[in-house]
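All protein chains but one are shown at their positions in the complex.
Every chain is named by a letter (A and B) in the order it is written, and numbering of its residues begins at 1.
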Amino acid sequence: MNPPVSVTTRRLHSPVFPVSMLVLVLLPLLLLPLAAVFIFAFRGGAVAFLAALKAPDAQFALRFSIVMAFATAAVNAVIGTFAAYVLSKYSFRGKRPLNIVVNLPVAIPTVVVGTSLLLLWGPIGLLGRLLEPLGLQPMFTPAGVLLAHLFVTFPYMLGAVKPLLDELETTYEEAAYTIGASRWQTFWHVILPALRGGIFSGTLLTFAHSLGEFGATVMVSGNLRLRTQTAPLYIFAQFEAGNIAGANAVAAVLAVLSFVIFFFLLRYAVRPTRAS
Amino acid sequence: MSIVLANVTKRYGSQTVVKNVSLEIGEGGLFVLLGASGSGKSTVLRMIAGLTTCDEGRILIKGRDVTHLAPQPRGTGLVFQNYSIFRHMTVAENIEFGLKIRKVASVQRAKRRDELLELVGLTGYGDRYPHQISGGQQQRVALARALAYEPSVLLLDEPLGALDVKIRAQLRRSLKEIQRRLRVTTLLVTHDQEEAYELADRIGVMDRGTLLEVGVPEELYHRPRTLYVASFLGGGTVLAGRVANGLAHFGPLSLPIPAEVPHEEGASAELLFRPEHVILSSDPPASNGPVLGKGRVVEQTFSGAARRLRLHLPHLPSTRQVSPAVAFGEQGIVIETSIPASAPAPADEPWVSLRNWAILGQAPPRLLVIDTGSGPLTSLHTASALAGPMRASVIVLGYARGDAPEDFRDTVAHRAQSAELNEAEVHIGTSDLPIQIATESANTLFDFIILSGNPGAAKAGLKPDVVSFLEGADTPVIVVAAEAPKRFERILICTRAGEPGKNDIRIGGRLARHLGAQVTLLHIQQPELGEQPLARRHLEMASATLSGLEVQNTIRTYPDPSPAEAILREAAKHDLIVVGGHGPEVQSLFSRDDITLQVLMRVPCPVLVVPAE
Partner (left out) sequence: MVFKRKALLRRVRALAPILFLGVLLLYGLWPWLPLPGRPPQPQTVVFYGFSILGEVMNKGIFPAFQKEWAARTGQRVEFISSFSGSGTVRNQLIMGVPAHLALLSLELDAQQLAQARVIPPESWRKLPHQGVVNRTPFVILVRQGNTRGVRDFADLTRPGVGLVHPDPLTSGGANWAIVAEYGAGTRQNGGRPEAGRQLLAGIWANVVAQAGSARAGRTQFENGFGDALITYEQELLYDLGRGKLKGEIIYPHSTIQSEHTLVVVGRNVGPRDRQVVEAFRDFLWSEQAQKIFVEYGYRSVDEGLNATNPHFGKISDLFSIADFGGWTKAKKEIVDGIWKKQVLAKLKR
């Protein structure tokens, strides 16, 4: 005699229901809006799409954003790794507050970051006014945008590299020292290679965040077309001016870029220590 | 001499982890530093490598003073317990790393690398990565890497600790072979005495920062000089007797004492014999080896190639057993021995004699006396009264709250002399009392600590820092109040029925033995509970233990609603009261009706507070 299997028991074991519930939630939240971007972008057909992308402003915005993202990732790779090393390997007074400070940028709204940079480096800023006579003015220039992006993305590299350093047993370095390697040689030959995975995922994260950065960028860039207008700023400006197709074309490109980056990030994060 | 350590000391805060270690390792020798975890052996190794700084002393490698040198130029090769080979490099790259740093040309590097791969038995593994080889193989790579650049000394920090037993044996053999072949001076640190026996030319045993003994394995095994080394290097039995007329007496046995073992007339001496040194025979032994008596086999255990036996022997007069630990309630002697499994079963009551033995040096008891530099000399007198019969060494800790006056040391020394503690060491301390005592205890293991309670103890109660110290002490503490008896003849042990009471008996009993005093075992019953068979049994066992120590004792037990009052009444007739402490978990000393506290406050004679087990 087979014991009766109730409908509810069957449901508990099959994934169909919970999965469909999840998809139902994600649809209006994530999936449909993203689809809308692509639909609107291709409204006028592929030709219009390409034309919108070819506009000089659009091209500049995309290239500028990409170059900024690379620059941010490169600079923060060095600074972030250095910070992770100091915070991991040394003990000193005030270590814990310093640990909190380096993670602050994640907590501060990006607009506030932008404002604070302006108030420091802008022509009326605390330090900016000292630079005036020297003819140096970092705000409203690509340098200012870079500063803002570095600030905002700083914790990401740190967060990707520091755990790897913490995990590395001290005897790892000590072995190198007894073999005769100096501090620098040890860092370069022994520690850095062990951090490869962390630096890679940190770079990708930084890159993605820089690509999409809006709040701080809108404050410090002055939104000058062909000078400091990043892709997100371009999208916003075009939308305001009524050029929806143009805005969406660039938005679609940004979306695709982000997908690809996160695809690589996930793949690489799953197998961090493959010999490659 | 390849490695020389001279008076090397290392401190972490108030803790000294390496105390005054001096040793020398000759060219091409394999020295094993043996010790339990926390003994400081790894720290010594790391100081030689340069990874840990040295607070005092000097370190020389091949005649060069490297004490303050960074690890890089020292030219040592280090193998860690967790291998620590570079995971992102191949085996070959790992081995070549040291040569690459030294800018050796790649052709020579390759040649040397192949040599080393062959040496450690990993030819052909050059292109593998660490995660592709086993633990044992990784350790071999670590070894090859350390040897690649021909270091002056090879240092190994518990290299086999992370490996399986079988691999360990294999690697041990390889290690020995390699060391022999290369004749590189090697220092190996371990806690495994098997390893030490197999590998060492010489062994050094460390305990709590001190290098106890150094010698060839056989010497240390058969003729150790201290109890710690004896028990660390193997099993066996240790009996304690007395020195008289230049011989060590253990009941009817009289054994000569070797010249290098310090001995003093009347002091105690310890006899050590290993399980394999025991001879069992059904007929009385005819040889002139020492005979212990007729024993009774109480336990037999199968152990592979051998059979382990446990025998009980009747008590030997004027002798007590140190090891194996005597069970509570035992009077006689317990002996462990082993016979080959194939040997015939021994008789039920065989004769026990020895074919080999050793006499150990005995450390005398050590006392710590706290003196404030002023007030009555009661605690000093007590110390003096105890030190005499115990032949104890005394350290006087002059303790001043806050600033000590210039001549404080002299004052304290003078006071010690007036109490006839002429050979006592005087130390001075000004931090909190518990911290001060902890510092002293870190350097010396004390048998008893003597301090004063509040002189006005009868009325005002004890000083709070004394009370808090008693809460957490793990050494027996003698609290002296008003009087310091000149002689201790009668000791009152207030025992609680049950487990906590055992320590009181042991320590109180030992003290009584030293002093030649009589003991009254006092147990106050709680009237509501009535006659308790368990308590009765405990008292009988306590009495037996004391008799085993050759201490005269009487039992007194009766019901009384107020135990404190009863104790105080009995105390009047005695010179020393022994009570149990409570241990750090229970903060009940602060409770007003705690018995120990009441006794401490009101009893006129000194009180020995024994820490809980």
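Here is the rule we use: contacts are C-beta pairs under 8 Å (C-beta built on N, C-alpha and C of every residue); 3 or more make two chains touch, one makes a residue touch a chain.
Please read all numbers here as calculations on a predicted model, not as lab measurements.
Judged over the whole assembly, touch between the missing chain and the shown ones holds for A. From the options A:Met21, A:Val112, A:Leu130 or A:Val260, the residue with contact to the chain not on display is A:Val260. Within the complete assembly, A:Met139 is the residue of A:Val75, A:Val113 or A:Met139 that touches the hidden chain. Only one of A:Val37, A:Ile66, A:Val86 or A:Ala194 touches the chain withheld from this view, namely A:Ile66.
Subunit A residues in contact with the hidden partner, per the touch definition given at the top, are 60, 62-64, 66-67, 70, 118, 122-124, 128, 132, 135, 137, 139-141, 200, 204, 222, 224-227, 257, 260, 264, 268, 274, 276.
Keep in mind that, in the parts below, only the chains that are shown with their structure count from here on.
Across the complex, subunit B meets subunit A through its residues 49-51, 70-78, 80, 82, 84-89, 97-98, 101-102, 129, 131, 142, 145-146, 149, 155.
Residues of subunit A that touch subunit B in their complex: 169, 171-172, 174-182, 185, 189-190, 193-194, 196, 273, 275.
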